[in-house]
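Only one protein chain is missing from this complex, and each of the others stays in its spot.
Chain nomenclature is as follows: A and B, assigned in order of appearance, with residue numbering initiated at 1 for each chain independently.
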Amino acid sequence: MNAGKLLSYIILAIVVIAFVVSIALKGFLVTVGAFLTLFIFSFLYKDNPYYKFAEHLFVGASAAYWMSMGFWKTMVPNLFGKLYPPMVAWAVPALKNNPAQPLMLIPLVLGILLLMRLSSKAGWISRWALAFIVGTTAGLNLVRYLRSDFIQQINNTVFSLYVTNASGFDLGATISNVIIFGGVICGLIYFFFSKEHKGAFGAGARTGIIVLMITFGASFGYTVMARISLLVGRMQFLFGDWLGMIR
Amino acid sequence: MKRRVPLAMVFIVSLFMVIQYFVPLDSLAWMYQYLLDWTIIIGVFALLLGIWSLWHVSYGKIKQRAENWQYSIVTLAGLFIMIISGFIPGWGNLNNYVYEHLFYYVLVPIQATMFSLLAFFISSAAFRAFRARSILASLLLFAGLVIMLRFVPMGPVSTVVADLAGWILRVPNMAAKRAIIIGIGLGAMATAFKIMFGIERSYLGRD
Partner (left out) sequence: MKDRLKLVVFLTVIAFIIQATVAFAQSEGETADSVISEQPVTPPPKPVIVSGEDIPNDNGHKLKLNWEYPAEWNDSIVRFEIYRADSPDGDFRRLGEAAGGIFSYLDIGSKKKDDPNYMPNDQNLYYRVDAVSKSGVTVQSEIGGPFQTSGQWFHKGKVPVLIGVVLFAIFTIYFIRSARKGKDLYIRPLAGIEAVDEAIGRATEMGKPILYVLGIGGASDIATIASFTILGRVAKKVAEYQTALTVPCYDPIVMSVAQDVVRSAYLEAGRPDQYSDDLVFFVTNAQFAYVAGINGIMVRDLPATNFYLGYFAAESLILAETGNSIGAIQIAGTDQITQIPFFVVACDYTLIGEELYAASAYLGRDPLLLGALKAEDWGKAIAMVLIIVGVLATAFGWDAFREFLRVNL
């Protein structure tokens, strides 16, 4: 037996002993949570069997979780419950007296068409269902983006560059407004695809990328503390809920 | 049939969505709600395709004794335990002991820990930014540092940093975000248009 293998057996033994001791002292459920937490953290060192175990368990269980969520929260009340309420009355008694809605046959048929793609011959028919979903969203997107991402943003940028306050001309606010105005224009220039970034246009595009980079930095910095607080949360779980060292 | 029907369907459904946006009639609002419900239901059907793929890939690995095949057993075990506990009606749809406890003591801790790994990754990403050589990267780093340090007590410098951070968030940050959003809006509109009129059809595959 080589040294590497021996070491991994020793680690396995330690993990198993710690697991058993933890169950005896702290109970089964919190122990499972704590060990899975540690398994995931172990990835920071390198890929290892414990991470692989947690990862694979997570993938399988989460896929099934959303599957059953979808079934009970969507299919039962919104499909079966509307198609033929008595069918699901035992699960959702509130639906019992609702009228049946034959129109709900359409998503049922489209859903089955979608599943046809598992067949190699009739797979193409699943595109009908797909076309339905893509079409719905495309129509929605067209008007939604036009309003919120185009007209609304332009409207927000139409303001007075010359700002006054109670004591007269406000230099700081005026400079800020000029920079917002210039920043938006230069940012837009940067996103021009069909014109070469040369001359004055090129200078605009370069200013645009400078403003973009400052923004990316700001956004990055803004997120750091939020991410660290997630780690604080996990540490609280390990040292508080599990080990009981902090309260 | 293979292409015309889906393309016609896309056109009709998307045109309806555009029209209902401008016409506030009961009947259109009624249909709109139906369409949205239908897309959600079709989405749940699709999950079956996903589960099938997961089963197929995992089972294939086990059968071929591919590298790390043992872990595929773990995946399938997780999958089946969760499905059985989630679907057995006697166990009380969704309110059953096994299903709920698997969620709270297996899924939640792993998920929260994966998310918290970001604390380390954001540090290593910041470290990479530290080594920035170009002017643009240095600008990014500078803005990031100012924002990060805005709550840190540093005596008289604190207010200056906090003011500067506030200004960066209010002024250049706002300007660039607007430019990006306007661009995204135009791109999204163009894509929606191309889909409506069948110019963009990558989502239908080719054959």
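Criterion: a residue touches a chain if its C-beta (ideal position, glycine included) is under 8 Å from a C-beta of that chain, and two chains touch if they have at least 3 such contacts.
Everything numeric here is computed off the predicted structure, so don't read it as measured data.
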Identify the residue among A:Phe43, A:Phe71 or A:Trp128 that touches the chain left out of the display.
A:Phe43
Had the left-out chain been drawn, it would touch subunit A at residues 40, 43, 46-47, 51-52, 54-56, 58-60, 62-63, 65-66, 114, 117, 126, 130, 133-134, 136-138, 141-143, 146-147, 150-155, 157-162, 181, 184-185, 188-189, 191-197, 212-213, 215-217, 219-220, 223-225, 228-229, 231-232, 235
Which residues does subunit B use to touch the chain missing from this display?
18, 21-26, 29, 43, 46-51, 53-54, 56-57, 60, 67-68, 107, 110-111, 114-115, 117-129, 140, 151-152, 177, 180-184, 186-195, 199-200, 202-207
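Basically, only the chains that are shown with their structure count from here on.
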Would you pull the subunit A residues touching subunit B in the complex into a rising list?
29-30, 32-34, 36-37, 40-41, 43-44, 52-76, 78-79, 90-91, 103-104, 106-108, 110-112, 114-115, 117-118, 124, 127-143, 145-146, 148-150, 153-154, 156-157, 176, 179-184, 186-188, 190-191, 208-225, 227-228, 230-231, 233-234, 237
Of subunit B, residues touching subunit A in the complex:
2, 5-7, 9-18, 21-22, 34-52, 54, 58, 68, 71-72, 74-83, 86-87, 89, 93-94, 99, 101-120, 122, 125-126, 129, 136-137, 139-148, 151, 165, 167-186, 188-189, 191-193, 195-196, 203-205, 207
